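With one protein chain withheld, the remaining protein chains of the complex are depicted in position.
Up next, subunit A:
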Amino acid sequence: MENQQRNFGTWQLTSIMISSMIGVSILTIPRTSTVLLHQMGWISPILGCLLASLAVAAIVYLGKQFPGTTFVEFMPRIFGTVLGAICVFLFILYQFFNAGITARLFGEVVVTSVLPNTPLEAVIITLLLLVVFLCCHEIEVVARVNELLIPFLLLPSLLIPLVSLMNADWYNLLPFQIESWTNVMKTGLNTYTLYTGYELLMVYFAFAIPGARLGVASMTGMSFALIVYVITVVAGIAVFGYEELQRLVWPTLELIKVTQKTGWFLERFESAFLAIWVASVFTTIGNMLYATIFSLRRLFRKGLRFQQITAIVTMVPLFFLTLVPKNIVELFSFTQQFTTVGLLITIFIPILLAITQFIRNQFNNVREVNNEKGGT
């Protein structure tokens, strides 16, 4: 375990969190959140945020309870060896699949909109090779890379919705009322996946500097993601209207296309946006897969060499997995099903862990008090 000092600062944790959360899903969010809620679609990221915040709070609590340990160590400690091992296994598997889906989605975007003559495989392979290169380094490199790439994410994700508001028709946002609360709940449960990526903090919190403010880091990250999502959805609805949004595969990309006035010296921006967006997608996939491979390394208590070899070996099945959905429709339905599984793993498991740990602490306190009494 050489070179694994706890040296992640608060800002590094924040940037890890932001860049793990914001990835490909921002490209589809104006559509997915307006399917049921229509013009009130901008509520759904807020609901998703509330749901995810519960899990984030649980993870922060766990991070404070078990400083310096990743989920690989604390899950078995809370749930017992067998159940804990199952949870660890599920978690690793989930990250693995999630990264695969993200890679495939981004590959589809790039191939359909920017590089029409490039095979999908080439885009996915290069992206995965990049991740392998990241996995060849120690974990502190991940934090620094996230920190360096965060401007590539912050600027476009805030600028594009704001600039596209120039074409907005604000009446698209009216009427201001909720038709069905069941739909609100449904969409909320679906759109929390926008925030998946926060669960990686169960790995990265272990390397926080003693004294780093975990709560502040995760709060900043969550609120930033919330703002970005809400203004993106608002911009999408205001520019296109919810009916037109249903017919757009990548609404956020269309937002850039309709924004003509930004071209001072470049005529169209979507290629540039996607090129810059590579950085943010890379950090999402990279953080997920790094966490996966790193937790395998922790599980088997091996060194950096093991991690490098595992990275290379696991990329091969992952690459073939990304090619399983035949087309983009199948990919979207697959993603939909995956959301339900994700709900279990990224929301319920952390919350259950936190509750169990909390109860355990209460019992221990009582026992300690009793012991003290017995002693005197």
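To be clear about the criterion, a residue touches a chain if its C-beta (ideal position, glycine included) is under 8 Å from a C-beta of that chain, and two chains touch if they have at least 3 such contacts; residues count from 1.
Everything that follows uses one rule, which is that contacts and distances are computed from a predicted model.
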Protein that the absent chain corresponds to, by UniProt name, given "Multiple sugar transport system permease protein", "Probable membrane transporter protein", "Sulfate adenylyltransferase subunit 1" or "Spore germination protein": "Spore germination protein"
From A:250, A:282 or A:319, residue that would touch the chain that is not displayed: A:282
Which residue of A:43, A:85 or A:114 touches the chain not shown here: A:114
Absent-chain contact - pick from A:269, A:294 or A:319: A:269
Subunit A, residues in touch with the chain not shown (by the definition above): 7, 9, 11-12, 110, 114-115, 118, 122-123, 126-127, 130, 133-134, 137-138, 141, 143-145, 147-149, 263, 265-269, 271-272, 274-276, 278-279, 282, 305, 309
